[in-house]
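Of the protein chains in this complex, one is absent; all others appear in place.
Right, chain A next:
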Amino acid sequence: MANYSVGIFSHSSVSVPVKDKKLLEVKLGELPSWILMRDFSPSGIFGAFQRGYYRYYNKYINVKKGSISGITMVLACYVLFSYSFSYKHLKHERLRKYH
């Protein structure tokens, strides 16, 4: 059921296998089978990251009048990600009576 189509990414030679439906068109009961149909091989995961990267890039940065918010959003996500990483050490530094 997998058919290949050319997606609009950074260059037109990147092709992506299009599974049955997109996520927003999947009914809730079909969700587990849809998840199991996705490609979880290393190249599949890499393809997912590549698609996500180019989706963000083409929407916010690769435009005629890109603003600073394109990269500021990335940095804000990076800050939140680092915070979640160091939460384990930071929770001892809260101003509480009992830790």
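Going forward, a residue touches a chain if its C-beta (ideal position, glycine included) is under 8 Å from a C-beta of that chain, and two chains touch if they have at least 3 such contacts; residues count from 1.
Keep in mind that, in the parts below, contacts and distances are computed from a predicted model.
In the listed set "ATP synthase subunit a", "U6 snRNA-associated Sm-like protein LSm7", "Calcium and integrin-binding family member 2" or "Myotubularin related protein 7", the entry agreeing with the UniProt name of the missing subunit chain is "ATP synthase subunit a". Where chain A meets the chain that is not shown, the touching residues are 53, 57, 61-66, 70-71, 74-75, 78-79, 82-83, 85-86, 89-90, 92-93.
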